[in-house]
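Left out: one protein chain. Kept in place: all the others.
== subunit A ==
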Amino acid sequence: MNAQTQQAHPPQAQDADDLARLLKRLHPERITGEMHQPARAGEYLPLPDGLDPRLRRALAGRGIRRLYRHQHEVWERIGRDQDVVIVTPTASGKTLCYNLPVLQSVLQREATALYLFPTKALSQDQVTELTELNRCGGLGVGAFTFDGDTPGDARRAVRSRGDIVVSNPDMLHQGILPHHTKWARFLESLRFVVIDEMHGYRGVFGSHMANLLRRLLRICAFYGSEPRFILTSATIANPGELAGRLTGRPVQLIDRSGAPSGEKRLLLWNPPVVNADLGIRASARSQTVRIARRATALGLKSIVFARSRLQVEVLTRYLKDRFDRDPRRPPRVAAYRGGYLPRERRAVEGRLRQGQIDCVVTTSALELGVDIGSLDVCLLNGYPGTVAATWQRLGRAGRRDRPALGVLVAGSDALDQYMVRNPEFFLGAPPESARIDPDQLLILLDHVRCAAFELPFHRGERFGSGDPAALLDYLVEEGVLHREGERWHWVADSYPANSVSLRSVAEGNFVVIDISDGGKRVIAEVDYSAAPMTLYEGAIYMVQSSPYQVERLDWAGRKAFVRSTRADYYTDAIDYTRLKILERFERQEGPDAVAAHGEVHLVRRVAGYKKIRYYSHENVGFGRIDLPDQEMHTSALWWQLPAQRLEAAFPSRQQALDGFLGAAFALHQVAVLRLMTEPADLGRAVGDGEGTWSAVVGADGRGTLHSAGPGELDPALQRRFAPTLFLYDNCPGGIGLAPALYERQRQLLEDAGALIDGCGCRFGCPACVGPILAADEQRGHSARKAARRILELMHGA
């Protein structure tokens, strides 16, 4: 919206193109890729005829006298009673797309609307925006936020007077739906559900969201309303499909932006290698600081995205040391991140909008739609993890009348290195697909349970696309439901929404309790399935980049007691994960290899952990872990090679095993990249496929075999040696990753091969086949070559 009203900036001596030219001249070898997007003019249409005169007045008050083409298109489709998803760049006036039809129906039909935002800060922004329009047009529309911070008496006012309620999924799940009778007035008139930042609802969270919307629609039906959905999303490969899966309805896609945009340029930047043997590069941080200093010195306004709060502080200090040494002058550099008080954040936002800040350093907190005016340069200190998030952040720089520059500075981990060395992946390839599985059995069960609490189910009623009768009968057996005649009623004395977390699958999350200053403060929550790998006694657990050490783990009570520490190492659990193939759903047989996907039984023993020093990555100690074995049923993709092929290709089983482990590491990295998923959601393992043994990289960097018993097995002594490489869905029941990976298994093998081929190291490094210890290099046998060979065999090349 601001783009439509903003004034042209006074001409400056230097622009972002000058900086780009300078960087290219100084360090051509560090730039591995470049993308250029020319300026584009805006496409406008007049305000729609039917627009309420009060709304027209409000828009005029904000300086808006016409609409972008896509805003107009949304208006038309809503007029035809369609659900829509809008995918247009940052600052293309997305907000107005939905505010316009929503306000219109609030004014003319006394309708209500529910806005769901992923974060509180955004909700706040949204209400500010609405209040502004309200004031300009004297609309008298009640727009309120409703979240965990809303005090009790204000909640009543929101329920009784809110025309537009701005909330988040967790609040809908735990606060609104289970108490829907209090919201009867609001729900009876509910005409629109607006879901912003839809691309964030993927994987487990997205699957929960789809079920949450099923519950919402079910309650709406009870009150006789049938709201339309308006969704917005950053660029992903399948916005229409995702919107359809989330809402359970066909959703019209609007993805042609009519907003003008200035010229944009993106550089991929790889820090120079400082130690070729170990594959160590200069830090991304130092490079980012240099570029930011140059930009600021040229008089350009820039934004720097860091991946953690700690990094924000460090980068800010380095930049302030340069530009804010004189305390009498107003500061030119500012930090902005979660954890700051709302008042501080609002102040920084205000100064940004007024152009008083030359460089702002931030986390993803500013990635979302907070209005901060426009900037010339956007620096990404490390790859944000997905193509979509990258574009979202880069969109922060850019004005209509001036060129903008983005620089992605790669870190030293595999994902970053793959990205920066394969610019065509990033620049050419379509962005990731966002996948959800609303019918994932455990998630479905959780929401059927919550829905049954909200309203009794009757026979023949559908939930999503299916008949929940069997699940309801299961819940009867559990004693939480009672079946009477044709209806299932809730009978338990509990509030099921409280025990269902929208961000995990299994029940029983662990809480992390900080006991540093004698107190007991909950600082984090960890999934049941992630707990054994992250919360063992002795583990270093990071919260917002601050290290805590786990002192005691109360497994039964689901609590981990931690204390703040200054350790200069992090810990990495060593787990022996044995997988047994239960059922094969599909298989592809090549000349050498078999690829398949199906259901597996997983037994994970977390046996110990390594202490690894920061920066040098050297191993500085071991610890034992004593935890019960974890068992899980999930789905997996796997590759197998016949024993005789391995014997022909490798001089020893040991080398083949090392190859498998390196290949697994590389495949894991590229699979995460391809699937737009968090690395922890996808597991990797090498085993025999029968749950007898599993292989891990041992203390000396070599692959070792472990069975259920203590000690190691010698690969050479195994009667049968047919290693299987697994990539598995790391949550009970899986979330649909395995079949998606299976579809592109050959692509994955090629990507992994390219990752290794493109790496500048000699024997293998954390950026390709995983950390290799020096001892290994001197041995002469290259884990990197072995991994490459395994990938070739699997690919059947």
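We adopt the following convention: a residue touches a chain if its C-beta (ideal position, glycine included) is under 8 Å from a C-beta of that chain, and two chains touch if they have at least 3 such contacts; residues count from 1.
One rule holds in what follows: contacts and distances are computed from a predicted model.
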### Query
Looking at UniProt, which of "Osmoprotectant transport system permease protein", "Heme exporter protein C", "General L-amino acid-binding protein" or "YprB ribonuclease H-like domain-containing protein" names the chain that isn't shown?
"YprB ribonuclease H-like domain-containing protein"
### Task
Would you indicate which residue among A:Phe205, A:Phe323 or A:Tyr474 is in contact with the undisplayed chain?
A:Tyr474
### Message
Among A:Leu441, A:Val522, A:Val620 or A:Ala648, exactly one should touch the missing chain; which is it?
### Response
A:Leu441
### Message
One chain isn't shown here. Among A:Gln108, A:Thr128, A:Thr181 or A:Asn275, which residue touches it?
### Response
A:Thr181
### Summary
Touching the hidden chain, out of A:Pro151, A:Gly485, A:Pro591 or A:Pro651, is A:Gly485
#### Entry: Sole contact to the chain not displayed, among A:Phe192, A:Phe229 or A:Phe453
A:Phe453
### Query
Can you list where subunit A touches the absent chain?
178-182, 184, 441-442, 445, 452-456, 470-471, 474, 476-477, 479, 482-485, 487, 489-497, 506-507, 631-633, 732-733
